[in-house]
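Some notes on the structure that comes next.
Entry: chain A
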Amino acid sequence: MAILEVKNVGKRFGGLQALGDVNLSVAENSVHAIIGPNGAGKSTLLNCLVGKLIPDTGSVMFDGQSVLGRKPYEINQMGISRVFQTPEIFGDLTVLENMLIPCFAKRDGAFRMHAIEGIDNEKDILGKAEHMLEEMKLIDKREMNAASMSRGDKRRLEIAMCLAQDPRLLLLDEPTAGMARADTNNTIDLLKQIKEERDITIAIIEHDMHVVFSLAERITVLAQGTPLVEDTPDNIKGHPKVREAYLGETQDAA
Partner candidate 1 sequence: MSFSKLTRRGLMKTGAAASAGLTLPTYLRADGHSGFTNAPTGSTVTLGFNVPQSGPYADEGADELRAYELAVEHLNGGGDGGLMNTFSSKALQGNGILGKKVEYVTGDTQTKSDAARASAKSMIEKDGAVMITGGSSSGVAVAVQALCQEAGVIFMAGLTHSNDTTGKDKRANGFRHFFNSYMSGAALAPVLANAYGTDRKAYHLTADYNWGYTTEEAVRSSTEAMGWETVNAVKTPLTQTDFSAYIAPVLQSGADTLVLNHYGGNMVNSLTNAVQFGLRDKQVNGKDFQIVVPLYSRLMAKGAGANVKGIFGSTNWHWSLTDEGSKAFVKSFGTKYGFPPSQAAHTCYVQALLYADAVERAGSFNPCAVVEALEDFEFDGMGNGPTLYRGADHQCFKDVLVVKGKENPESEFDLLEIVEVTPVEQVTYDPDHPQMAGGSLGTCNPGA
Partner candidate 2 sequence: MLGLNKKDFGLLIIVAILTMAAPFILNPFPEGSAMAQFNAGYPDLMQRLVIFGIFAIGFNILFGLTGYLSFGHAAFLGVGSYAAIWMMKLLTMNVIPAIVVSIVIAGLFALLVGWISLRRSGIYFSILTLAFAQMSYALAYSVLTPITGGETGLQPKYTDPRILDGALEAGQSPRANLFGLDMRASSELVMGNWVFTFNAGYYIAAIVMLIAFYMSIRIFRSPFGMMLRAVKSNQQRMNYTGLNSKPYTLAAFVISGMYAGLAGGLLVAMDTQVGAERMFWTASGEVVLMTILGGAGTLIGPVLGAGLIKYMENIVSKINKGVLEQWFAFMPDGIEDLLVTMIYPFVGKGWHLTLGIIFMLVVIFLPGGLVEGGQRIGRLFGRKKPSDSSPDGSKTPAE
(Lines give C-alpha, C1' and ligand atoms only; values in the text may rest on other atoms or scores of the structure.)
Protein backbone atom coordinates (compact mmCIF):
# COMPACT_ATOMS: atom_id res chain seq x y z
CA MET A 1 0.00 0.00 0.00
CA ALA A 2 1.34 3.44 -0.87
CA ILE A 3 1.74 5.87 2.00
CA LEU A 4 2.77 8.74 -0.25
CA GLU A 5 1.11 9.23 -3.60
CA VAL A 6 2.36 11.99 -5.90
CA LYS A 7 0.24 12.49 -9.01
CA ASN A 8 0.92 14.71 -12.00
CA VAL A 9 2.82 17.26 -9.96
CA GLY A 10 4.24 20.19 -11.93
CA LYS A 11 5.98 23.35 -10.80
CA ARG A 12 7.27 26.29 -12.80
CA PHE A 13 9.57 29.07 -11.64
CA GLY A 14 9.07 31.85 -14.13
CA GLY A 15 10.22 30.37 -17.43
CA LEU A 16 11.81 27.33 -15.87
CA GLN A 17 9.85 24.10 -15.71
CA ALA A 18 11.32 22.67 -12.52
CA LEU A 19 8.95 19.73 -12.31
CA GLY A 20 7.17 18.37 -15.35
CA ASP A 21 4.68 15.69 -14.63
CA VAL A 22 5.86 13.74 -11.63
CA ASN A 23 4.13 10.59 -10.55
CA LEU A 24 5.59 8.80 -7.59
CA SER A 25 4.32 6.24 -5.19
CA VAL A 26 6.15 5.33 -2.02
CA ALA A 27 5.08 2.07 -0.45
CA GLU A 28 4.56 1.89 3.29
CA ASN A 29 7.54 0.62 5.28
CA SER A 30 9.86 0.75 2.32
CA VAL A 31 13.05 2.68 1.70
CA HIS A 32 12.61 4.68 -1.46
CA ALA A 33 15.44 6.64 -3.02
CA ILE A 34 15.07 9.48 -5.46
CA ILE A 35 18.17 10.13 -7.49
CA GLY A 36 18.96 12.31 -10.40
CA PRO A 37 21.56 14.71 -11.72
CA ASN A 38 21.87 18.27 -10.42
CA GLY A 39 18.90 20.37 -11.39
CA ALA A 40 16.72 17.33 -11.93
CA GLY A 41 14.14 18.77 -9.56
CA LYS A 42 14.77 16.53 -6.54
CA SER A 43 14.79 19.35 -4.02
CA THR A 44 11.81 21.05 -5.63
CA LEU A 45 9.88 17.81 -5.36
CA LEU A 46 10.87 17.44 -1.73
CA ASN A 47 9.80 20.98 -0.97
CA CYS A 48 6.43 20.25 -2.55
CA LEU A 49 6.00 17.30 -0.22
CA VAL A 50 6.65 19.23 3.00
CA GLY A 51 4.66 22.36 2.25
CA LYS A 52 7.53 24.72 1.52
CA LEU A 53 6.34 24.99 -2.08
CA ILE A 54 2.90 24.51 -3.51
CA PRO A 55 2.91 22.73 -6.89
CA ASP A 56 1.09 24.35 -9.78
CA THR A 57 -0.61 21.16 -10.82
CA GLY A 58 -1.26 17.69 -9.50
CA SER A 59 -1.85 16.27 -6.07
CA VAL A 60 0.19 14.97 -3.17
CA MET A 61 -1.58 12.52 -0.90
CA PHE A 62 -0.16 11.30 2.35
CA ASP A 63 -1.95 8.36 3.88
CA GLY A 64 -5.06 9.20 1.90
CA GLN A 65 -5.06 12.90 2.79
CA SER A 66 -3.96 15.77 0.62
CA VAL A 67 -1.02 17.78 1.93
CA LEU A 68 -1.38 20.58 -0.58
CA GLY A 69 -1.98 24.02 0.91
CA ARG A 70 -0.99 22.91 4.37
CA LYS A 71 1.76 24.62 6.30
CA PRO A 72 4.99 22.73 6.99
CA TYR A 73 4.14 22.29 10.66
CA GLU A 74 0.74 20.84 9.80
CA ILE A 75 2.27 18.37 7.39
CA ASN A 76 4.78 17.44 10.04
CA GLN A 77 1.99 16.84 12.51
CA MET A 78 0.43 14.47 9.94
CA GLY A 79 3.50 12.29 10.30
CA ILE A 80 6.17 13.49 7.84
CA SER A 81 9.55 14.46 9.26
CA ARG A 82 12.34 15.97 7.26
CA VAL A 83 16.11 15.79 7.62
CA PHE A 84 17.95 18.60 5.88
CA GLN A 85 21.04 18.57 3.76
CA THR A 86 22.92 20.60 6.34
CA PRO A 87 21.69 19.61 9.78
CA GLU A 88 19.01 21.98 10.99
CA ILE A 89 19.08 21.89 14.75
CA PHE A 90 18.62 24.45 17.51
CA GLY A 91 22.20 25.56 17.78
CA ASP A 92 21.76 27.83 20.81
CA LEU A 93 20.05 25.13 22.82
CA THR A 94 21.54 22.16 24.59
CA VAL A 95 21.41 18.72 23.04
CA LEU A 96 18.84 17.63 25.57
CA GLU A 97 16.64 20.62 24.82
CA ASN A 98 16.92 19.89 21.13
CA MET A 99 15.58 16.47 21.92
CA LEU A 100 12.82 17.76 24.19
CA ILE A 101 11.27 20.04 21.59
CA PRO A 102 10.06 17.32 19.20
CA CYS A 103 8.89 15.29 22.20
CA PHE A 104 6.71 18.23 23.26
CA ALA A 105 5.59 18.79 19.68
CA LYS A 106 4.49 15.18 19.49
CA ARG A 107 2.54 15.34 22.73
CA ASP A 108 1.16 18.89 22.72
CA GLY A 109 0.65 19.63 19.04
CA ALA A 110 1.58 22.73 17.08
CA PHE A 111 1.01 25.21 19.88
CA ARG A 112 0.33 24.95 23.54
CA MET A 113 0.58 27.69 26.11
CA HIS A 114 2.60 25.69 28.54
CA ALA A 115 4.23 28.52 30.42
CA ILE A 116 3.99 27.71 34.09
CA GLU A 117 5.06 24.14 34.73
CA GLY A 118 8.83 23.75 34.63
CA ILE A 119 10.45 21.35 32.21
CA ASP A 120 12.01 19.59 35.17
CA ASN A 121 8.58 18.34 36.15
CA GLU A 122 7.81 16.80 32.78
CA LYS A 123 9.18 13.41 33.77
CA ASP A 124 7.63 11.47 30.88
CA ILE A 125 9.01 13.79 28.26
CA LEU A 126 12.41 13.98 29.91
CA GLY A 127 12.51 10.22 30.10
CA LYS A 128 11.64 9.85 26.45
CA ALA A 129 14.21 12.43 25.36
CA GLU A 130 16.96 10.87 27.39
CA HIS A 131 16.06 7.48 26.12
CA MET A 132 16.37 8.73 22.54
CA LEU A 133 19.72 10.31 23.30
CA GLU A 134 20.93 7.09 24.82
CA GLU A 135 19.82 5.20 21.78
CA MET A 136 21.68 7.63 19.55
CA LYS A 137 24.73 7.52 21.81
CA LEU A 138 24.49 11.25 22.45
CA ILE A 139 23.60 11.03 26.12
CA ASP A 140 27.03 12.13 27.37
CA LYS A 141 26.66 15.31 25.33
CA ARG A 142 23.25 16.19 26.72
CA GLU A 143 24.33 19.46 28.34
CA MET A 144 26.45 20.55 25.41
CA ASN A 145 25.44 23.44 23.18
CA ALA A 146 24.19 21.77 20.04
CA ALA A 147 26.06 24.14 17.76
CA SER A 148 29.40 23.06 19.15
CA MET A 149 29.01 19.38 18.19
CA SER A 150 30.71 17.70 15.26
CA ARG A 151 28.85 17.49 12.00
CA GLY A 152 28.27 13.79 12.37
CA ASP A 153 26.79 14.26 15.82
CA LYS A 154 24.58 17.07 14.54
CA ARG A 155 23.26 14.73 11.87
CA ARG A 156 22.54 12.03 14.44
CA LEU A 157 20.82 14.56 16.64
CA GLU A 158 18.69 15.80 13.78
CA ILE A 159 17.64 12.28 12.86
CA ALA A 160 16.95 11.54 16.50
CA MET A 161 14.79 14.65 16.72
CA CYS A 162 12.79 13.51 13.73
CA LEU A 163 12.40 10.02 15.13
CA ALA A 164 11.24 11.35 18.49
CA GLN A 165 8.05 12.36 16.76
CA ASP A 166 7.45 8.79 15.63
CA PRO A 167 6.90 9.88 12.04
CA ARG A 168 5.39 7.52 9.55
CA LEU A 169 7.46 8.96 6.75
CA LEU A 170 11.01 10.17 7.14
CA LEU A 171 12.34 12.36 4.32
CA LEU A 172 16.09 12.64 4.04
CA ASP A 173 17.66 15.31 1.84
CA GLU A 174 21.19 14.14 0.98
CA PRO A 175 21.87 13.09 4.56
CA THR A 176 25.52 12.29 3.93
CA ALA A 177 26.41 15.28 1.77
CA GLY A 178 29.82 16.59 2.68
CA MET A 179 30.55 13.76 5.09
CA ALA A 180 33.72 11.78 5.37
CA ARG A 181 33.47 8.12 4.36
CA ALA A 182 33.47 6.88 7.95
CA ASP A 183 30.67 9.22 8.92
CA THR A 184 28.75 8.21 5.82
CA ASN A 185 29.00 4.56 6.75
CA ASN A 186 27.88 5.32 10.29
CA THR A 187 24.86 7.13 8.92
CA ILE A 188 24.04 4.19 6.65
CA ASP A 189 24.24 1.86 9.60
CA LEU A 190 22.10 4.15 11.66
CA LEU A 191 19.43 4.32 9.00
CA LYS A 192 19.52 0.56 8.56
CA GLN A 193 19.10 0.11 12.26
CA ILE A 194 16.18 2.53 12.31
CA LYS A 195 14.54 0.65 9.49
CA GLU A 196 14.91 -2.60 11.35
CA GLU A 197 13.60 -1.36 14.66
CA ARG A 198 10.66 0.75 13.56
CA ASP A 199 7.63 0.69 11.36
CA ILE A 200 8.72 3.59 9.25
CA THR A 201 8.85 4.59 5.63
CA ILE A 202 11.99 6.32 4.46
CA ALA A 203 12.29 8.45 1.35
CA ILE A 204 15.80 9.57 0.58
CA ILE A 205 17.28 11.97 -1.92
CA GLU A 206 20.88 11.20 -2.47
CA HIS A 207 23.80 11.75 -4.77
CA ASP A 208 26.03 9.15 -3.27
CA MET A 209 25.34 5.84 -5.07
CA HIS A 210 27.02 3.95 -2.28
CA VAL A 211 24.39 5.18 0.12
CA VAL A 212 21.55 4.64 -2.32
CA PHE A 213 22.44 1.09 -3.16
CA SER A 214 23.12 0.21 0.48
CA LEU A 215 19.71 1.32 1.63
CA ALA A 216 17.11 1.63 -1.05
CA GLU A 217 14.50 -0.94 -1.83
CA ARG A 218 13.15 1.04 -4.74
CA ILE A 219 14.70 3.85 -6.72
CA THR A 220 13.16 6.61 -8.80
CA VAL A 221 15.42 8.37 -11.24
CA LEU A 222 14.51 11.97 -11.90
CA ALA A 223 15.85 13.93 -14.86
CA GLN A 224 14.82 17.34 -16.05
CA GLY A 225 11.85 17.43 -13.76
CA THR A 226 10.31 14.12 -14.81
CA PRO A 227 10.76 10.57 -13.53
CA LEU A 228 12.84 8.53 -15.95
CA VAL A 229 12.53 5.08 -14.43
CA GLU A 230 11.36 3.53 -11.23
CA ASP A 231 12.63 0.13 -10.28
CA THR A 232 14.61 -1.98 -7.83
CA PRO A 233 18.27 -1.12 -7.26
CA ASP A 234 19.49 -4.13 -9.18
CA ASN A 235 17.52 -3.19 -12.23
CA ILE A 236 18.47 0.44 -12.00
CA LYS A 237 22.17 -0.40 -11.90
CA GLY A 238 22.01 -1.96 -15.30
CA HIS A 239 19.49 0.30 -16.89
CA PRO A 240 20.94 1.84 -20.02
CA LYS A 241 18.88 5.00 -19.86
CA VAL A 242 20.05 5.68 -16.38
CA ARG A 243 23.65 5.10 -17.22
CA GLU A 244 23.34 7.45 -20.08
CA ALA A 245 21.46 10.21 -18.29
CA TYR A 246 22.88 9.99 -14.89
CA LEU A 247 25.59 7.66 -13.74
CA GLY A 248 28.21 9.12 -15.95
CA GLU A 249 27.77 12.37 -14.23
CA THR A 250 27.59 11.11 -10.67
CA GLN A 251 31.18 9.98 -10.69
CA ASP A 252 32.44 13.45 -10.16
CA ALA A 253 29.50 14.39 -7.97
CA ALA A 254 30.20 11.54 -5.62
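The rule is simple: a contact is a pair of C-beta atoms (placed from the backbone, for glycine too) under 8 Å apart; a residue touches a chain by one contact, two chains touch by 3 or more; residues count from 1.
If you want to know what made the cut, all candidates are chains of the complex that A comes from, given by their letters.
Keep in mind it's a predicted model, so treat the numbers as computed, not measured.
Peer 1: Chain A is shown by itself; which of 1 or 2 touches it in the complex?
Peer 2: My answer, from the options 1 or 2, is 2.
Peer 1: Flag every residue of chain A that touches candidate 2 in the complex, lowest number first.
Peer 2: So the residues of chain A touching candidate 2 come out as 50, 71-74, 76-77, 81-82, 84, 88-94, 97, 100-102, 104-106, 108-122, 143-145, 161, 165.
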